[in-house]
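We show some of the complex, not the whole, and keep each chain where it was.
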Amino acid sequence: MLLIDKYAYFNRLKHIHPVEKMTFALFLLLFALTVKDTIVSLITFAVMSAFIILGAKIPLRYYIKLLLLPGFFLLSGILTIVISFASIKTTTPHVLWSVEFGYWKLFITENNIKIATKLILVVLSSISCLYFLTLTTPVNAILQVLRKLKVPQLLIEIIEITYRFIFVFLETALHIYQAQNSRLGYMTMKKWLHSLGLLISSLFINVFKRAKELTIAMDSRGYTEDIMYIDDNYQYSAVNWIIITIIIASIVAVYLLFGGTL
Amino acid sequence: MKTLNWKVLYFIAVLLFVPNKASAMHIMEGFLPIEWAIFWWAVTLPFLILGFRSIRKSIKENPETKMMLGLSGAFAFVLSALKIPSVTGSCSHPTGVGLGTVLFGPFAMSIVGSIVLLFQALLLAHGGLTTLGANAFSMAIVGPIIAYLVYKGATKAGWSFSVAVFLAAALGDLGTYVMTSVQLALAFPSEVGGFMASFTKFAGIFALTQIPLAISEGLLTVIVMNFLKKY
Amino acid sequence: MDELFFKIDQLTHRYVDGTTALKNLSLSIKKGKKIALLGNNGAGKSTLFQHLNGILQPTTGSILFKGEQVRYNRKFLMTLRKQVGIVFQDPDSQLFSGNVRQDISFGPMNLDWSQEKVHKQVEWAMEQTEVTALQDRPIHFLSLGQKKRVAIAGVLAMNPEVFILDEPSAGLDAYYSKQIMHILRDIHQGDKTIILSTHDVHFAYEWADEIIVMSDGEILYHGDPVTVFYNEALLNQAHLEKPWVFETAQQLLEKQLLRDEGPMPRSKEELFQLLK
C-alpha cells in the first residue's frame, strides 16, 4: 500500500548490507548539505539517481513522481525567498525586478536568485540521497543498524510496533473508508466531516483493542521485558566498500579541485 | 464560457494541491542549511530525552503502555497517509497528537510524534532526516504543548468541553505553523527587514492553507472527542 | 424478459503497486437472480465487488449499469450506490458508529430522506435482521454474529435493488449462518438481486440460481449451480471441493441407491427423500 516500502523490499539492491547503503547515502547527504556546492550537488544527484534507476531498478516514472512530491513546498518556499518586500523608501541593491503598491514594493534581487538556485540544487541532491536510502533499504534493516549503534532498545521497540501496525491500521482505515463511501458518506462537506469523524473514532477504539490483544499474544509467547529476535543476515562486501570509497573520494576531490575548501 | 472554464481549472488545481498540504507543513530534506538543521536537533533532543524518561517510567508501571504508544504512532501516521481527497492529510498532528497529548501528556507525545515524522520521511517522503529535528520541534513539541496548555486553561476557565477541544486543536495547529515559519525565517532572513520581514512572508503564504485547515481540524477533533467521550 | 443490471466488458484492474487483480473479465448480471461467487482467497472477488459499487475504477474495460456507462462523478455514484449496496466481509471495518441504531441510520441519512422515512426504514431493517432488541447497544459489545446482522441491516435500510455480500457467513457458527440465510431469503423475496461471495460450496450449491467461479482474476465458469461440479478439471484449478450433497448423490447413483428421477438433489432434504 505504501509504494516506497514495497520497493524497499523488492529492489535489486536489497541484499546489500544496510550499513553500506546508509554510510553511502548519509555521507553524501551531509556532504552536499555542508558544502552547498553547485557541482557537488549536481554530481550527487546524478550518482544517486543512477543508483536508484539503474542499480536498484526503480521505475523511472515513479522516481520522477517522488521527486515532484515535495514540489508544492519547494515552490512556495522558493517564491517566498525570491520575492521580497519593503517600504518604498528603503533602497535595495541589485534589484532585477520590482513593483510598487502604495507604500510597499515587491522586488527580486540578484542575490536572492542566487540563494534560490543553490537551494534548489542542494535540495535536489539531498532528496536523491534520502530516496536512495528509503527505496533500497527496508525499515527493518535500518532498525537493525540503529540497534547495533546502541540506540535505546525501548525506543526501537516502539518504532517497530509503530511500523508493523501502520499497515494494520492502514488496511482497517481503507476498509472503513470504502464501507462509508458505499453507504454514501463523504458526499457533501457536512457528511464529509461526519464520516471522517466516525472513521477516526473507530480507528482510535481499534488502537485500544489491538494493544490489549497484542499484549496478551506476546505474553503467551513468554514475553518478559525486551522484545528480542534473531537478526537478519547481511554480508559485508569488500567490493561495495571500494566502490563507495571511490565515489565519495571522487566527489570530495572534484569539490576541492573546483576551489572548495573543507 | 471562458471564465467558467478558468474557474473549473482553478478548482481542479486547488483540489490537486489539497492532499499535499501535509507535506507543505513539513520542511523538506535539504531545505534547511546544515547549521540550522543541527541547531534544531540540539533544541529538540532535551525534550526527547525528557519524553523518553517519562515513557520509561510509565512502562515500568504498566507494560501495556509500550504497545499503546506504538499503536498510537501507527494511528497518527495512518491519518496522515490516507489519501482521502480533502484536508485529512495533515489532521494527524492536531487530532492524533492532540488526542495522544490528552492521554499520555505532552512529553510522551514528543517521542510518538517524532516517530511519526520519521516514518513520514521514510515511507511517504514527507519531510526529511536532517530536517527531522526542526519538524519534530514544531510538530511534536510546540504543537502538543500549546494544545495541552490551551486545553487545560480552557477547562479551568470553565468553558465547555467542545470549545476547549476546538481551541486546543486549532491553536495547536496554528502554533505549529507559526513555529515552522519562524524556523524558515531564521534560516532565510530577508536582505531588507531581516527576520521579521521573512517571517511575515512565510507566515503569510502558509496562512492561506493553514488557517482554514486549523478550523476544519478543530471541528473534526471536536466530533471525534465527543464521540469518544460517549464510549 | 430478464432485465440486465450489470454488463461488464473486458474489465481489467491493476492496483497502483502493479498487481493485476482482474484480467479482461466480462460478465452480465440479470435482475432478480441469486448469484454465488466462488473462488479461493485472492481470486479477485472483492475487487470485482468494489467495481460494482463504483469504489474502484477500471484500469481498462467498461461497466454498464442498467444500460448506462458507469461514471465516477458524485452524481452518478450517488445514483449507483443508492441502488447497489455492499455488505463487506469484516463487520469491524464496516460498523463505525457508536451504537447499532446510529450505524444503521448512517446510509439512510446520507440519502437525504425525510427524518420520518429514515426512521421507518431503520426500524424496518432492524426488524428484518432481528436486531431491534440491540438497538442501543454499542457496537463493540456485539458478538460477531450480531455485528454481521447489523452490517446487513445498515445496507438493507437503504433499500438497494442489488445486494452484494462478501462472505456473509465467514466466522459464523451454523446457527448464525442459518439466520443470515433466512434474512437473505426474505430480502430476495422482495424482488432483489443478490450477489454473494462464499467459501462454502455446500451453501452456494443449495442456494444459488447461478454460480460464478473465479480464479486468479478471471472467470472460469458462469452458469447453473449443478453443471460446474461435474467439471473436475475446473474444480481442481479453482481449488474447489464438491458440495457434499452433490458428491454423496453421485456416489449413491453409482451404486444405484438413489432414485434417478429429475434433477440432482440440491439440499439435504431433497437428497434424503430420493433415497431408495
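A few notes on this one:
Order as written gives the chain letters A, B and C; numbering starts at 1 within each chain.
Here is the rule we go by: contacts are C-beta pairs under 8 Å (C-beta built on N, C-alpha and C of every residue); 3 or more make two chains touch, one makes a residue touch a chain.
Keep in mind that this is a model prediction, so the values were computed, not measured.
The stoichiometry of the full complex, written with the chain labels shown, is A x1, B x1, C x2.
Basically, only the chains that are shown with their structure count from here on.
Pairwise, the chains sharing the most contacting C-beta pairs are A-B. Compared with chain A, the chain whose C-alpha mean position is the greatest distance off is C.
One finds 43 Å separating the Cα centroids of chain B and chain C. Centroids of chain A and chain B (each the mean of its C-alpha atoms) stand 17 Å apart. Within chain B, the positions touching two or more other chains are listed as 227, 231.
Under the contact definition stated at the top, the residues of chain A that touch 2 or more other chains are 198, 201, 205-206.
Chain A contributes residues 1, 3, 6, 172, 175-176, 178-185, 187, 191, 198-199, 201-202, 205-206, 209 to its touches with chain C in the complex.
By the touch criterion given at the top, residues 16-17, 50, 53, 55, 74, 78, 81-82, 85-86, 88, 90, 92-97, 106-107, 110-111, 140, 154-155, 158 of chain C touch chain A in their complex.
Residues of chain A that touch chain B in their complex: 2, 4-5, 26, 29-30, 32-34, 36, 66, 69-70, 72-74, 76-77, 79-81, 83-86, 90, 92-93, 109, 111-112, 115, 119, 122-127, 129-131, 134, 139, 142, 152, 154-155, 157-166, 168-170, 173-174, 177, 186, 192-194, 196-198, 200-201, 203-208, 210-212, 214-215, 218, 225.
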